[in-house]
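With one protein chain removed, the remaining protein chains of the complex are shown where they sit.
Right, chain A next:
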Amino acid sequence: MPTPSNAIEVTGLRKAYGDKTVLDGIDLHVPAGTIFSLLGPNGAGKTTAVNIMSTLLRPDAGRIRIAGHDPATHADDVRAAIGLTGQFSAVDNFLTGGENMALMADLNHLDRREGRRRVADLLERFDLTEAAGKHATTYSGGMRRRLDLAMTLVGNPRVVFLDEPTTGLDPRSRRTMWDSIRTLVADGVTIFLTTQYLEEADQLADRVALLDHGRIIAEGTPAELKRLIPGGHIRLRFAGLAELESASRVFGASTRDDDALTLQVPSDGGVRSLREVLDRLDGAAVEIAELTVHTPDLDDVFLTLTGRPDTAILEGANNR
């Protein structure tokens, strides 16, 4: 039975390649009209999960409903409801941007007038109208991703899968992409987003699940997850031991390194906490030689939740 309130319902999803388990029984519940982010390092199984939900891959076990339909028995109903913008650009390089869009209009079986209107709207919305006559190979990375997403939207999908939509983009293009994604949700679309960047999940997602070695190791709102991470701190370096000594008295509980003459003060990385640290140092008249702010990132999440750094997972990254 379809669950009307949840656009994505997954329980006990498993997939293995030979004896290499990629997904080890994951559950996902995504309410319609929200952004859900699956966060994890390379090789965690994110793309495999997306490929299964988008009918590209058959699971070994598990119950899946996408927009109320079972991909195993009603793949075409799932396909009619979804859109996929993959990690690797799903654009036809031999065609122009406009031809790519027209191709999508035809494959979505829109009538000619409706198709043209929709293509023109989306090209405009993604700032591609001027580039529409150029071959997709000449596009910049950011333009390709925008074209990719615009092509996905021609069919008016209710559920959109975005597999690492900003990997490899410069910060400005990344922000443009984020804005586009936010606009989509405002239109009532459900978004399933995979990313390696905590910041991206934080910026966009209503709920985040952490995937590691094919298991969900934590799930919650970004704020809930960040509370699990003690990794954020301000690192202070001093000119001499005397200053370090005084500062250490000011802050009490903190991590002190006498050799490096540094002190790590817990912080959420925000301006307010930074100002507070500086005020307290001023109050005690302690001079600092150097200050760096360390905000919690994916490494901290994995270090905290798995007891090992993210890089330890790299050995498994070759097996997808």
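Miscellaneous remarks
Rule of thumb we're sticking to: a contact is a pair of C-beta atoms (placed from the backbone, for glycine too) under 8 Å apart; a residue touches a chain by one contact, two chains touch by 3 or more; residues count from 1.
In this section, contacts and distances are computed from a predicted model.
The listed options are "Response regulator receiver and ANTAR domain protein", "Glutamyl-tRNA(Gln) amidotransferase subunit A", "Transport permease protein" or "Cell envelope biogenesis protein OmpA", and the UniProt record of the chain not shown names that protein "Transport permease protein". Among A:Asp24, A:Glu99 or A:Glu276, the one in contact with the hidden chain is A:Glu99.
Although one chain is not drawn, the whole complex shows that of A:Ala90, A:Ala120, A:Val250 or A:Leu291 it is A:Ala90 that touches it.
Shown as candidates are A:Asp76, A:Asp121, A:Glu224 or A:Asp279; the residue that touches the absent chain is A:Asp76.
Among the residues A:Lys20, A:Arg58, A:Arg117 or A:Arg175, only A:Arg58 touches the chain that is left out of the figure.
In the full complex, chain A makes contact with the omitted chain through residues 54-58, 71-72, 74-77, 79-80, 82-84, 86, 88-95, 99, 103, 106-109, 151-152, 155.
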